[in-house]
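All protein chains of the complex are present and in place, except for one that has been dropped.
Which chain is which? They are A and B, in the order written, and residues in each are numbered from 1.
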Amino acid sequence: MSVLLSVHDLRAYYGQVQALHGLSFDLNEGSMTTLLGANGAGKTTTLRAICNMVRSTGPIQFEGKPLNGKSTENIVRLGIAHVPQGRGTFTTLTVEENLQLGAISRKDTKAITDDIERMYAHFPVLKQRHTQQAGTLSGGEQQMLAVARALMLRPRLMLLDEPSFGLAPLIVRDLFNILGKINREDKVSILVVEQNAQLALEIADKAYVIETGRIVMSGNAKEIANDESVRKSYLGY
Amino acid sequence: MSTIQESAAETQAATVDAPPKKAMGLGRTASWVMLIILLILPLFVRNFVIFQVTMLLIYGIAVLALNILTGGSGQFSLGQSAFYAIGAYTAAILIEHGNVNYVLTLPAAGIICFIVGFLFGLPALRLSGIYLALATFALAVAMPQLLKLGVIEHWTGGVQGLVVTKPDAPFGLPMSQDMWLYYFTLVVSIAIYIASVNLLKSRSGRAMMAIRDNEIAASAMGVDLSIYKTLAFGVSAGITGVAGALGAIAVQFVAPDSYTFQLAIALFLGMVVGGVGWLPGSLVGAAFIVFVPNIAEEISKGLSGAFFGVLLFAVIYLVPHGARQAAIFAENLFNKLRRS
Partner (left out) sequence: MELFINQVLAGIATGAIYACMALAIVMIFQAIDHLNFAQGEMAMFATFIAWQLMQWGVPYWWAFLLTLIISFAGGVIIERLLFKPLAKAPVLTNVAGFIALFAIVNSVAGLIWDFTIKQFPTPFGSSPFLGSQLISTHQVGMIGVTLGLLIALFVFFRFTRIGLAMRAAAAMPESARLVGINTGWMVALGWGMASAIGAIAGILIAPVVFLEPNMMGGVLIYGFAAAVLGGLTSPLGAVLGGFLVGVFENLVGTYVPGVGNELKLPIALALIVIVLVVKPTGLMGHTVVKRV
């Protein structure tokens, strides 16, 4: 398996405050990797640093090419879809417009229409509501929309920031099943940040644990899930 | 953690950049130096220059008033010329029709403008940002027309306006009218400056600044938004009124067209140039609006507007915090020189 994304000695800053203190990790092509950690550990910052939405140093390579210094929109155009926390839904636009926006940087306009239909097949509820303002959707539906919107890019890599946030447990399970399916069938590599460690470890194949801006543990998701001391000290379950 | 980050990223540019609280005033040494310069200045210059410096102080007061409103409570006003006009007319009418001593017209103008400002502030409560700018702007546009109304022509002199007699120096002091008026204005300016600095340092001032920095958070902390916002409007209008009254006495003339919205825009620019929220900067801002148009006119008659605009852009780019920034820079330089 080749490395799709590699991050080395990543340091990120909010103004004068340093949030990441030399983070390094690799993400393999086709894998589903999860970043775990408590509140304030630096998970979101890591995702934001990959998309150059926060000032950072340390080489980040995607398919062997450096991302550093590229603008957020150009990084996205390379095939990295980022579903931010809070979902980034265009609340005043319709569901269908949101999906079109997901593919706004693509040139193959014909295929976009097909892809929208594919998304409706994945998420039937979105089809029912395709003319509705996205802001009127429920939290779970908005999360579906956010994932669908990200997929509209036909990404090579998808960054997901706490997709379970604020959702009912049943919906979360649904969502994670869909994510697993996307990962296997559409060959989209996924980097998911989660506080719900138990669930994330179930579907991920690789896991990193972050604490105060550093990686304190990494390995096979199953091994980490089975290591009681790690679970107790870092993951809290 | 992410909630905080996200709101930080999504928060739009604030109305004003909040200056640190300590930077509201001027250091002790600098204050004394400034005071001495202002005290001895008239002894060395011609009467016309004294008059100009008097106007500088008067506009300085008006800019300071706007600074209390915007720098203090974060509200926006493009209508200060209206309050200035009301103050000026109050003084003129009291002196010419009521034979009131000119000294007494200042508090009268202040009180009337405070009331008008407070009343205007009430509906303005519901407006914010550009909407408030438009409402105040409407006030500024309306004011000259209202002053021309036939109903009150007997008092205001209509389009012609009123001529105001210039006061002599009292107690047989051996100084020209201009010089006396200068010192009189200086005393009033200093009093208003000290009062304003203390106001912003007080509990009310802190409440207003909390509103400026984050209205929703301020109200959650128990700051009564409506009282402090209208109060800021009232105080600002009152001080502007005093400036207007002084202006009427100094210029010896009031007419509707002296108080168009151009005056309001000038005061606004004065505040930006002086540094929003930095009270001593008001004087620098006033200097900008009193002298720069003249200088621009001298450099090129046809392009004076362009020169003015370019200079304004230069200020925005090079010293976006106005004179406050220049002062901080000078202070650092001074300290560095002293240490080495």
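To be clear about the criterion, a contact is a pair of C-beta atoms (placed from the backbone, for glycine too) under 8 Å apart; a residue touches a chain by one contact, two chains touch by 3 or more.
What you see is a predicted model, and the numbers here were worked out from it, not measured in a lab.
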Touch list for the missing chain, restricted to displayed chains, reads A, B
Filtering A:24, A:72, A:132 or A:218 for touch with the omitted chain leaves A:72
Contacting the left-out chain: of A:84, A:163 or A:213, that is A:84
Interface residues of chain A toward the undisplayed chain are 51, 53, 71-74, 76-77, 81-82, 84, 88-93, 97, 100-102, 104-105, 109, 149, 153
Against the hidden chain, chain B presents residues 7, 9-17, 70, 76, 123, 126-127, 129-131, 133-135, 137-138, 141-142, 145-146, 148, 150, 214, 216-217, 220, 265, 268-269, 271-272, 276, 302-310, 312-313, 315-317, 320
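Methods note: only the chains that are shown with their structure count from here on.
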Distance in whole angstrom between the CA centres of chain A and chain B is 52
